[in-house]
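Note that one protein chain of the assembly has been removed; the remaining protein chains are unaltered in position.
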Amino acid sequence: MSSRIPLVPENAVPLPSLKANNGLLSWVSSIDHKQIGIMYLIITLIYFLLGGLEALLIRVQLAHPGNDFLTPELYNQLFTMHGTTMIFFVVMPFLIGVGVYLLPLMIGARDMAFPRLNALSFWLFFFGGILLYYSFFTQSGAPDVGWFAYAPLSEKPFSLNKGPTYWALGLLASGIGSVASGLNNVVTILTMRTPGMTMRRIPLFVWMMLVTSLLLVFVIPIITAAFAMMLLDSILGATFFTPAHGGSAILWQHFFWGFGHPEVYILILPAFGIISEVIPVFSRKPIYGYEFVAASTVAIGLLSLGVWAHHMFAVGLGNAANAYFSLASMLIAIPTGVKVLNWVATMWGGRINFATPMLFGTAFIIEFVVGGLTGVAIASVPIDWVVTDSYFIVAHFHYAIFGGSVFAIFAGVYYWFPKFTGRMLSETLGKWHFWLTVIGFNMTFFIQHFLGVMGMPRRTYTYYDMPYWGSMNLISTIGAMILGLSVLIFVWNILVSLRHGRPAGDNPWNAWTLEWATTSPPAVENFELVPPVRGRRPLWDLAHPDMPDEPGAKTV
Amino acid sequence: MENLGGLFNPSSPEMEAMAGLTYYTIALCLVILGIIVIAVAYIIIRYRKKPGDDGEPYQNFGNIKLEIVWTVIPIAMVAVLFLLTCSTMKEVDPPAGDRDPDLVIIGHQWWWEIRYPSSGVSTSNEIHIPAGEKMLVRLESIDVIHDFWVPELGRKIDLVPGHPNYIWLVAGKPGVYLGACAEFCGDQHANMRIRVVAEPEAEFKKWLDGQLAIPRTPTGGIAGEGANLFQTMACMNCHTIRGTAAAARVGPDLTHLADRDTIGAGVLTNTPENLAKWLANPQRYKQGAFMPNMKLSDSEVKSIVAYLEALDEQ
Partner (left out) sequence: MANNRMLVGFFIASESIFFLMLILAYVNFHGSVTDGPTAVNSLNPVVTGIFSLFLFASSFTIWLAGKSLRNKNHFMLKVWILATIVLGAVFIFGQGLEWSGLLDKNITISRNVFGTTFFTLTGFHGFHVCVGLIMLSLLLGLALAGDFKGPKSDAVECISLYWHFVDGVWVVVFSVIYLWAFL
């Protein structure tokens, strides 16, 4: 096609090895964004299974009151590692990994702006995780102070073992890797776009990755500094967070949540991006209100920086501070609501193909709305006083992070697996996976809302034998088992489909963004020629020259 | 229907205000969720791809008016919720002014020290209050962060080392209200439980007087032996028994232990048999607690139990 133009801008970095199937060394030494992306996905899948196993052990312990399946110490290690693993070594690196794979393809680039930095990010994440998990094999055991590691519990003399030190070092390393990823993504998105791919035309996934990456760049250093202070406390005897020596327990909380709340949006914004790609393609319609979905992302990113102390309403900061943080947190509901309604409007009037990616995409909307609405409720200070640190909160954030991020991740895996591997995942196994996930997930977590408001605190290895508590917890545990089974089916689907899946072809879903314009999997150099970009859906424009998107592609 | 507790059984004016706000908000959330679910269900039925229908639907890019509508409506909702939040917050947490606390609660890993500053009474884990009276509580921590939570009576509040907090504690009706530590505080966070015993004024006075009594130390018999053991073994390094040399504040004040309902901040019901089991090996019931296994012989356990039980009988 003569209208195709060569790939620009040319990359100054030498090409990675073409011998992609040359064993482990070609992977370890790779600076190709696709290989690095795949490595992220494989490692996060392993951590997902580990974190899931930890969750199941926790649920078995809680199956009935007074259970002594786990010792309190081991229980505390498990919930600490479960939270840390799922946040820092599953959801976050998965989204970074899928971004690293897709960003250059989506904007028509040859690779990331800094391929070597990209590899550095991955290996920092990889060894950070190993450092964290190595703690299990040390005499002192894994960290047992929660994923939030509140001081002074996490410091001497209340934690004499080395667990929290491994925790801080592991997260420090992977955090620096995340900053590097963020820098790389931002520069890639801002400078590597193919001609015609203006900022008003980039796929929404790219928009969301841009905002996420800016959050990584500006928010991770907060916790990096806090980790440094914590390590100075534990290694050199500094007194930042030790009230007995003039330090402040509350300062750690400000630092931790100053990072921790934006982190929640780092976990969910790319998931929003995945959903904003999947829903239009399977509804056969362009995204409804592109500008509003993109702008609401920016609004969420900005607002997320000023809401951290809603995690601290019970600390006693005073009513004025509480009122401010309450209002700021509630405001986030507005841009988030805009997104949800635009997704629903995209489906409205479509011709929807409910293949597995779309099943997860549709379920995402409902599950995430549950988590989002309880989120608005607990932004109200008195409601937070009732439910904070109870199982209500456990239910709330699992609806946001599992029902939100992980459902979107599943949608993304089923959607892009054909691109990554050249083969389709099995639809039959996919549907089993989907329904078991929906049943298991809601069974596990919905009931925890009630446990929470009935008075069951979080992070306890055992609980009062109050009316219904035992049976409600048992239902939750059975749900978790079903969820565990669904994950095994998912893994089985991946393993089987890698060998025997139906060949995918370049564009099995008849999608519109640039990653579908190349082979599956893409060649090392990504594209031979990039199609011309004259709108938001370059492949739609190619297929429908009679009715291209622009100039009509605006919210009117 | 059995009493579900917590939010479903608000037992103080403060908790009633918070429960009311919670109900309104959850109801509003359910309405919104309902709208979304119905819309999605309709879409699933109406816009599912039918077999043989391979054309592309009408390509619709958005509508500014609609975007404005669904931005403005949530803003209005947030404004209402915020106003309700502020008024409820004021109702639950009114300023105390310049008065001394009626109660001081000090968090320890993993038990609660309860002090009544005006009378000097010190007890642990079980808080007696006169029903219907507003008690100003000062909360401190001696080690890590804890959180005071009695679900039927009101809000959670952290016990932060170096940062004392105040709350109002009220129980509308007499009764026993269970609570627990709600901020993760280490190995035995799960077994750091609270009992609030709200009594009619007269009974509360009686209880307070009982607590103020300084018991005589038994001299003879098995209880006397227990008293000797208590003074000579490590017990007094951590515990107080008023009227004796034992005055340490590392562990709970045991002067009126026999008067309390539970042992080990809610681990066991307080009976002589359970107390004996606890003394024989506290780590079996509360692994990681700072009370060590003293490796007491059966007869030593018996004597100490007799002593502790005898203290309250006078």
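Letters are used for the chains, namely A and B, taken in the order the chains are written, and counting of residues starts over at 1 for each.
Criterion: contacts are C-beta pairs under 8 Å (C-beta built on N, C-alpha and C of every residue); 3 or more make two chains touch, one makes a residue touch a chain.
None of the values given here were measured: they were computed from a predicted structure.
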Contact set of the excluded chain (shown chains only) | A
Touching the hidden chain, out of A:Gly51, A:Gly108 or A:Gly247, is A:Gly247
Residue, one of A:Tyr101, A:Phe255 or A:Tyr399, that touches the chain absent here = A:Phe255
Missing-chain contact, candidates A:Ser29, A:Thr138 or A:Thr191, resolves to A:Thr191
Please identify, in ascending order, the residues of chain A that touch the omitted chain?
-> 12, 113-114, 117, 179, 182-184, 186-187, 190-191, 217-222, 224-226, 228-229, 232, 236-240, 245-248, 251, 255
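Going forward, only the chains that are shown with their structure count from here on.
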Calculate how many whole Å lie between the centre of chain A and the centre of chain B, each centre taken as the average of the chain's C-alpha atoms.
-> 34
Residue set of chain B touching chain A in the complex reads 2-8, 17-19, 21-22, 25-26, 29, 32-33, 36-37, 39-40, 43-44, 47-49, 53, 55-64, 66-67, 70-71, 74-75, 78, 81-82, 84-86, 88-90, 92-93, 109, 143-145, 147, 149, 151-152, 154-158, 160-163, 165-166, 178-191, 193, 266, 287-288
Residues of chain A touching chain B in their complex?
-> 71-73, 76, 144-146, 150, 152-153, 158, 243-244, 248-250, 283-286, 288-292, 314-316, 319, 322-323, 326-327, 330-331, 333-334, 337-338, 340-342, 344-345, 347-354, 362, 365-366, 369-370, 373-374, 376-377, 380-383, 385-390, 453-455, 457-464, 466-468, 544, 547, 549, 552-556
